[in-house]
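Got a structure for you, written out below as structure tokens; questions coming shortly.
Note that one protein chain is taken out, while the other chains of the complex remain in position.
Chain IDs A, B and C follow the sequence of writing; residue 1 opens each chain.
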Amino acid sequence: MSAVVYLDNAATTPVDPRVVEAMLECLGPAGDFANPSATGHEPGRRARARVERAREEVAGLVGAAPGQIVWTSGATEADNLALFGAARFHRSRGRHIVTSKTEHPAVLDPCRQLEREGFEVTYLKPAADGIVSAEQVAAALRPDTILVSLMHVNNEIGVVQDVAAVGRTCRQRGVLLHVDAAQGAGKLPLDVERDCIDLLSLTAHKVHGPKGGGALCVRREPRLGLVPLQFGGGQERGLRSGTLPTHQVVGMGRAYAIAAAEMQADAERIGGLRDRLWQTLAAVPGVELNGHPTRRVPGILSVTVDGVEGESLLFSLADLAVASGSACATTSAEPSYVLRALGRSDRLAQSTLRLSLGRFTTLAEVEYAARRICEEIERLRAIAPEGIGAWRR
Amino acid sequence: MSAVVYLDNAATTPVDPRVVEAMLECLGPAGDFANPSATGHEPGRRARARVERAREEVAGLVGAAPGQIVWTSGATEADNLALFGAARFHRSRGRHIVTSKTEHPAVLDPCRQLEREGFEVTYLKPAADGIVSAEQVAAALRPDTILVSLMHVNNEIGVVQDVAAVGRTCRQRGVLLHVDAAQGAGKLPLDVERDCIDLLSLTAHKVHGPKGGGALCVRREPRLGLVPLQFGGGQERGLRSGTLPTHQVVGMGRAYAIAAAEMQADAERIGGLRDRLWQTLAAVPGVELNGHPTRRVPGILSVTVDGVEGESLLFSLADLAVASGSACATTSAEPSYVLRALGRSDRLAQSTLRLSLGRFTTLAEVEYAARRICEEIERLRAIAPEGIGAWRR
Amino acid sequence: MAAVSDDLRYGAEVRRRAREAPGAGEVPAGPDVVTGRAGNAEQGAVVSLQFRISGGRVVEGRFRAFGCPHFIAAASWLTDRLRGSARPDLEAWDWREAADSLGVPPAKFGRLLTLQDAVRDAARNWPGAAGSTV
Partner (left out) sequence: MAAVSDDLRYGAEVRRRAREAPGAGEVPAGPDVVTGRAGNAEQGAVVSLQFRISGGRVVEGRFRAFGCPHFIAAASWLTDRLRGSARPDLEAWDWREAADSLGVPPAKFGRLLTLQDAVRDAARNWPGAAGSTV
């Protein structure tokens, strides 16, 4: 086992041992491993009952009814199903979509594909603090706008959008709202009813559930039509065919139930650790926070370090598992498009660390990480030529 | 725990404890749980290494190179990606597709959707033994045919198609061949190179791997273009975006490696149990085998029982987990379209049991099941009016 | 190998009757026995009912059935239910009573109609005139 301090919980989290336990109950020959669609026999009915309990757990976390949950293989599939499904179903009503420049690729790439299929997409530019205002959204709506897609919590910088305000705007204007809540669900309260969210993308693995488990929460009343992405056995009311992976669904349910119960305590503890980390780093000249200072999820801290080259900083911190750009994409030397949209130069975007904390992050780890980051900033600056960056006041 | 004898391994299998062990190594905080795309840090590289090892294991089972494997959420997604991906990419070359009437819904339903999108599909009718001949396929090919999709092993009756002969035919005629090997991979030898298979759908959960893990094996030389179903982070060379579920992929790899090593022994043992079951049932008047008598996978036995109503037979066998129609679909009273295509009447199609065996099926279970089935056939016939069916010679 | 959890598509009484089939078989043949049949194997439901009549009333009933568990259970239930009935009772018997008593789902109502047909057939075959005391 490694001694690396794991601070990449925004990329993925370890599965909570309580979730592992629930998953294990659905795997081996003695467990509830059966096909939940095989309700003609008892093992199938037991698996089905577990899947339906998980549906209640996931729905419960976001204020939805169980019947609104469509299981998917993750938020990428949920985002794709929401965007392609709604756009293709409603294309006769209009072909304009509104989103933002700082969405996850699981939203942006389907938007680009929809552009190829004849849709028009407006990409809103957030303010320098990462926030897209409801007024900006309202101003972008057109008579042929059918869908707005705005994320809840940004995966790179952790800022939280005011999806409730955007939801009210969209509802008034009769436009569907899709929210990618991959990073926020289970960490901050969400309520699809109160916030007028028509489509909500969820994933298990950002909140100590299994990777490969997700859901799209779909408005039921009035019924919202979607064209499926995957056709076959007709599972999930025909919206998403494919054998339901009992252990994955059950793991997601357990992870969401735990998140619901422990959200406040986790948020306080993790937020406290993040503040501590930030206080230490903020004392280093030339270190800046990315994104709004207070409208943020507890676990994500994005800092830009002037006067230090990003790849060398990461290399030097090999004892920390941290991210630079979006860790969801395959490693690439491209500067983060999110930080660019916020106005960071290419150089500064590349000299950015995303430190993301989770339920298993300890104070000792955070203190170690803070010390190591300060050390390496100092070391790299010491070997750099003078006059790089603007950090030496 | 239940005392039900599980004979529904064609619907899904329990996960082999050795596979569970491999999956467990990728779940908890001490394991290789990281995001395999996060190769900027060591936990990510460890996860990536495991994913790549699994890719070799899965490719190895079907004679492919690791780079041909695209991970999916199962065979449903693999089938959809193959059909939609190839059809949409190659639509300028032609819009005709050939398949059979006895394919899985994960093939038939995308075909129906493609018909709505302007494609034309020929559905070949197999012979009464379930076999579609290469000559039939050849005769259906047209100048505008771009794709043939034929399954390897049928999920309801277990017959094995001669995909090698069909592959040679398609290769000669320059038409792509997709094979759904969900039921056959790991149970019978398969070789995409030798058999000229351009696209091969795989799933883990029919061979004691986890549900929700699958792959599409895609020909590399010459490169075969596909339009993705899911867009996002660009994983899997852009063909299938979404965070790779390390534990699922690793579980599939382990399941396939075990299947490769134990295929022959499993086939002999399971085939022997199936023969034993069949010998007992064949002695009952009015019990008939569905599908070709010898070209079959070891684990699936489909029998039609004349003079007994299907739902009551299943109900009476509540201590056995067996299937009647296709267990992949949600329970429905429709007679199986596969058995109908083979010429069975609605009544006889409904009076059919699919008994499917797996690695954990024991001789005692098979003997118990055989006895119970004979008992219930006798009991139900005893309470039925005279003259139902043709079974009393 | 027991301890199987119940399939809730079938109510408790349906389960018991479909499993044990009380009343299955024939009434010993005789001039006091009336038979009613209905159904079609191709449509998945065939039933024959036999009642022994005494004093113008059913004193014993038996059934044979080919069909789903609800259908078998309803036929079995009928053999009890119609004990003591006179011919007009059989003529008036309505399948909805079986649906209510046994909790049969709407998808199966057609089969209960088959059962009603068999009861009507038995009434038609009632020995002698209405009210005859065999």
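Note that a contact is a pair of C-beta atoms (placed from the backbone, for glycine too) under 8 Å apart; a residue touches a chain by one contact, two chains touch by 3 or more.
Keep in mind it's a predicted model, so treat the numbers as computed, not measured.
Chemist: Give the residue, chosen from A:21, A:117, A:135 or A:311, that touches the chain omitted from the document.
Modeler: A:311
Chemist: Against the chain that's been left off, what residues of chain A make contact? List them.
Modeler: These residues of chain A touch the chain that is not shown: 2-5, 307-309, 311-312, 315-316, 318-319, 333, 345-347, 350, 368, 379-380, 382-386, 388-389.
Heads up, the rule we're going with is that only the chains that are shown with their structure count from here on.
Chemist: Please identify the chain lying most centrally, where each chain is represented by the average of its Cα atoms.
Modeler: Chain B is the most central one.
Chemist: Measuring from the mean C-alpha position of chain A to the mean C-alpha position of chain C, what distance in angstrom results?
Modeler: Roughly 60 Å separates the two chain centres.
Chemist: Counting in whole Å, what is the centre-to-centre distance of chain A and chain B, each centre being its mean C-alpha position?
Modeler: Chain A and chain B have C-alpha centres separated by 33 Å.
Chemist: Give me the residues of chain C that touch two or more other chains.
Modeler: Touching at least two other chains: 4-5, 7.
Chemist: Please output the residue numbers of chain A that touch at least 2 other chains, ranges allowed.
Modeler: 42, 46
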